[in-house]
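Excluded from the complex is one protein chain; the other protein chains are retained at their positions.
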């Protein structure tokens, strides 16, 4: 439980960092950076909790807001000094995606919801924050683009692995681990070998 | 009741199709098409249910999600073969708009809300999905543009017809039928004769 809490805070902090990074080159000020950081960090879980009609996680435990705020603030002031290598960012992102998607799926499953709802909520927890961030930056969400290399698809397959496991052995921790590993492996493999979903462009020839 | 359920699923499927079509020419991949499809299909009803604080309809009955998902998926793979004539799309759209707006209005009215809230919820059920779709695609919502030819206005007049009828004969089915017909006739007439709302452009002369 304590390990989960620490990883949850790390994932909020990391989300805030990627949200802040999205503000580069757009004449966005400190407040904008903090909002983009917080929205990326807690947006997916907030949407999930609103839709499921359960208390929003960061309103119950506002330590998440503080973590996201501090992470975005530190990013704002350190970005000129820091050189974050893209590779490390992507591996960390894959890890937190896997973790956050699995927690969202498990929360929904434990509330007794059906498979399709669990899949939607798991994926939404992982990608909705980034979608909101991109919309606020005036861009088509990155996760809708094929050059993202299996982001939401990896999340979705991971939730399905978890759900199959949960139908077999309900509440067994190996379901979560299997789901996390599936997402991590798929995402990293997709990054390594540029595995992509087909694009939707009826005008062009294949 | 069964007829209503079938038409509801058809309207979700149709929403998903129009959402998927909006992805054309934007380098959006399969996942993006499915999200745009689902958001267009269930976005209006989701916003309505969140605002009214009732359980979200597709979380209670996840068959709606499956319908929207399958419709967007089929659209993705069939769009190269299919030639959907614009005229048929617009007539189908007018029909589902009328249907969805009336259901949203009736749901709100049956919960005991006031006229202004019923009008907002009825119109929002009909247009919010499309607004979300356009925002996700990085465009000013189509329904805000005068060349749409009385879309939301038709919806609003239909809800008012329903509410006047309901004040007279509460729960009488003819109220719904009158509302649906009002929206259908207004929308199709507006398409036929290019009836439009005035634009807001203080800079230009009239």
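To keep things simple, chains are lettered A and B as they appear, and every chain counts its residues starting from 1.
Here is the rule we use: a residue touches a chain if its C-beta (ideal position, glycine included) is under 8 Å from a C-beta of that chain, and two chains touch if they have at least 3 such contacts.
Fair warning: this is a prediction, and the values are worked out from it, not measured in the lab.
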Given A:33, A:71, A:94 or A:188, the correct residue touching the omitted chain is A:33
Touch with the omitted chain, as defined above, among A:4, A:62 or A:110: A:62
Using the touch definition from the top, which of B:10, B:73, B:91 or B:117 touches the missing chain? B:117
Need a quick check: the contact residues on chain B for the chain that isn't drawn. 50-53, 113-117, 120, 131, 135, 138-141, 143-146, 148, 151-153, 196-203
May I ask you to list the residues on chain A that touch the chain which is not drawn? 20, 23-33, 35-36, 38, 46, 50, 53, 55-56, 58-59, 62, 65-66, 69, 76, 79-80, 135-138
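Definition applied: only the chains that are shown with their structure count from here on.
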Roughly how big is the turn, in degrees to the nearest 5, that lines up chain A with chain B by CA atoms? 120
Take the average of all CA coordinates in chain A, do the same for chain B, and state the distance between these two points in whole angstrom. 30
